[in-house]
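The complex appears here without one of its protein chains, the remainder shown in place.
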Amino acid sequence: MFEGVPLNWFLITATLMFFIGIYGFLVRKNLITMLMSLELILNSVNINFVAFNKLLYPQHLEGMFFTVFIIAVAAAEASVAIAIIINIYRRLVNIDVENMNEMKN
Amino acid sequence: MASTNIYDNFVTSLTQSIHNGLYSSMSPTWALITELAIIGFVFLMFYALVGLFLVYAERKVCAFMQNRVGPNRVGKYGIFQTIADFIKLLMKELVVIKNSDKLLFTLAPFIIIIASFMAVAAIPFAKGLHAIDFDIGILYVIAVSSLGVVGVLLAGWSSNNKYSLIGAMRSGAQIISYELSVGMSLLTIVILAGTMQFSEIVQGQEFGWFIFKGHIPAVIAFLIFLIASTAETNRGPFDLAEAESELTAGFHTEYSGIKFAFFFLAEYMNMFLVASIGATIFLGGWMPFHVSGWIGFNQVMDYIPPTFWYLGKTGFIIFLMMWFKWTFPRLRIDQLLTLEWKYLLPINLFNILLMAFIVLMGWHF
Amino acid sequence: MTNNQIMFFIFSAVIVIFSILTVTSRRILRAATFLLFVLVSTAGLYFMLRFNFLAAIQLTLYAGGIVVLIIFSILLTSQVGAKLELPGLSKKIYALIAAAAGAALCIWTILQYNFPRTSIESGRTSIDDIGKALTSTGKYGYALPFEVISILLLAAMIGSIVIAKKRKD
Partner (left out) sequence: MINFGYTVWIVLIPLFLFILIGFFGHKFKPIVSGIIGTSGLFASMAISYFTAYQYFFVLPKVGETFVKVIGFETTWLRFTEKLVIHLGVLLDPISVMMLIVITTVSFMVHLYSIGYMEGEKGYMRFFSFLSLFSFSMLGLVVATNIFQMYIFWELVGVSSYLLIGFYYTKDTAVAASKKAFIVTRFADLGFLIGILLLSFNTGTFDFITLTDPKGAAIAQGSGIMFLGLSTMTWSMIFIFMGGAGKSAMFPLHIWLPDAMEGPTPVSALIHAATMVVAGVYLVARLFPIFHFSAPVALDVVMYVGAFSSIFAAVIACTQFDIKRVLAYSTMSQIGMMMFALGVSGYGEEAGLGFMASMFHLFTHAFFKALLFLGAGAIIHAVHSNYMNEMGGLRKHLPITHITFLIACLAIAGIPPLAGFFSKDEILAASHQKAMWIFILGLIISGLTAFYMFRLYFSIFWGKDQHYHHTPHEAPKVMTIPLMLLSLGAIFAGLLPFSSFVTSDGKPFASHIDMAIAIPAVLVGVIGALTAMVFYRKETNIPEKISGFLGGFYRAAFRKFYIDEIYLFITRKIIFNYVSRPIAWFDRHIVDGSMNGISYVTNEVSGRIKGLQSGQLQTYAWVFVTGAVALALTFIYLWTN
């Protein structure tokens, strides 16, 4: 038990962060800002993992390792995503998600 | 064998008594806040002093290298020159730039300062004399110092000036690249020390600094560390981010007055930071120079206070870095990246393996 | 209120406020900076929970790596004075409804559920344990995911180089 701070608080913070990320993902047009929203979402999940690990099963390390791996995956994902974004920028000279409809029709 | 340094008890009892006094006189929350404030104040003062001294030292070293006299008007040997400069900087106008992002423009120097500030917190100045003693000390230092690059990028971009932007991009690429080498050369010693905690690392060098204990790979790591940390602090010969002949002053071209002073200070603080990390990791930190068996000699060495040892070693490395700056010509950006990715990184990786092998075989001292 | 609670409130307030700023700011680089603050505060939470290693990883990789990467790409793809287009009102409302409904549902569920309180007190996680767990293959060993993640990172590295490389045509 982490003294003074119950698990719920962590979870609520993470939930807020998660849905703020969702909101950002839904309304932002710029690809990079969408990517940032995604990072928020991933981060909130990480907080959940860590909080569950520490406050419910402090003798184990699963949550921590999951978080480490998620961070690694996020890094990989961000690097590839940004490579793609830069490629798109070269082609379309902007990175609005709504303009990416060349494959349509 | 436990350390018998005569200054140990002095430092610990000092910090301990301050701690106890605070907690006994007020509620824990306020005691904590006060403690934080005291530490912050102490560090700020330290910063200011170090900054002033280093600027003066740099000018003197530079003059020495160029066979000049250097600052000599303000005070004896010009020792108050920096203070005068400082006052001048404070009084200068803060130029407001049109079409720039003012929030970020203001924020950028703070980010840089905070990053180095956070990193210094983990450095031990003597036994027990450090702000935090993390079990992952080295990793922590690497982590927080990597934040500084964000400030550089923000500064370059928000100035709305193409020189600044190019300088920032160069600097970002450079810092990110050389961070690898710095981190890996430190990890080489972590393998030897078997811990990441600064206090334990220093303790482990009681009977020989790691640069001697780890012989070949440690020396290689030290050289790499010197090169990479010089590059990471954007100092010559790797100062092409602010190459004045090409980019006027790089990412801080548009800054003036106290904001410029921040950048100026941050550069010297970073230099001090990497030098003290190098001193701690490779040269034994505050540990006196001991030779195992020479009891009398060791005793004499013990009489020199640990903080002096620490400052002396750090000063030595800082002198080396200044020496570099004023003797080597500047690299081109592609040469810079080639040096890191094609030479330092492979050597470093191999060096880590070598160190691991040596530690496994027990071939170190 | 204990010290922990105060610290927690500071961190979570920073997290929530700067998250909102991240997704609403119309200057893209500011958004990235706010994201940096969010991530650093998250690292602060990890420090609070005594996951020092994890916090350092968070700072190095997220704050020092991903955010720098994002800022780099922003520098490459946008101009300093540019402001992001405002999303359409209907889009905003729909998104807000979806996010708010989801958040409400989750928070309601969290508050309803009574989490068991663990009695085991844990100290800080020692770096030795982490290292051993990361390289062991037994139960609670993570050698395989570690290898997999290494290969993933390598693949991502090569992949992004290939994708972002200028084509000669």
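So that you can tell them apart, the chains are marked A, B and C in the order they are listed, and the count of residues begins at 1 in each.
Convention: a residue touches a chain if its C-beta (ideal position, glycine included) is under 8 Å from a C-beta of that chain, and two chains touch if they have at least 3 such contacts.
If you're wondering where the values come from, they're calculated on a predicted model, not measured in any experiment.
In the entire assembly, the chain absent from the figure touches the shown chains A, C.
The chain not shown here is touched by just one of C:2, C:109 or C:135, and that residue is C:109.
Touching the chain that is not shown, out of A:56, A:73 or A:97: A:97 (per the contact rule at the top). Shown as candidates are C:99, C:127 or C:149; the residue that touches the absent chain is C:99.
Listed here are the subunit C residues that touch the chain not shown: 91, 94-95, 97-99, 101-102, 105, 109.
Residues touching the missing chain, restricted to subunit A, are 22, 25-27, 97-98, 100-101, 103-104 (touch as defined at the top).
In this section, only the chains that are shown with their structure count from here on.
The mean-CA centres of subunit A and subunit C are about 6 angstrom from one another, to the nearest whole unit. Averaging Cα coordinates per chain places subunit B and subunit C 28 Å apart. Shared interface positions of subunit C, i.e. residues touching 2 or more other chains, are given as 1-2, 53, 57-58, 65, 72, 74. Shown for subunit B are the residues that touch two or more other chains, of which there are none.
Residue ranges on subunit C touching subunit B, taken from their complex, read 1-3, 6, 27, 29-30, 33, 36, 40, 52-53, 55-60, 63-65, 67-68, 71-72, 74-75, 80-81, 124, 126-127.
Across the complex, subunit A meets subunit C through its residues 1-13, 15-24, 26-30, 32-33, 35-37, 39-40, 43, 46-47, 50-51, 54-62, 64-65, 67-69, 71-80, 82-87, 89, 95-96. Contact residues of subunit B toward subunit C in the complex are 28-29, 32, 99-101, 103-104, 107, 134-136, 139-140, 142-144, 146-147, 149-150, 153-154, 156-158, 160, 165, 168-169, 172, 176, 179, 195-196.
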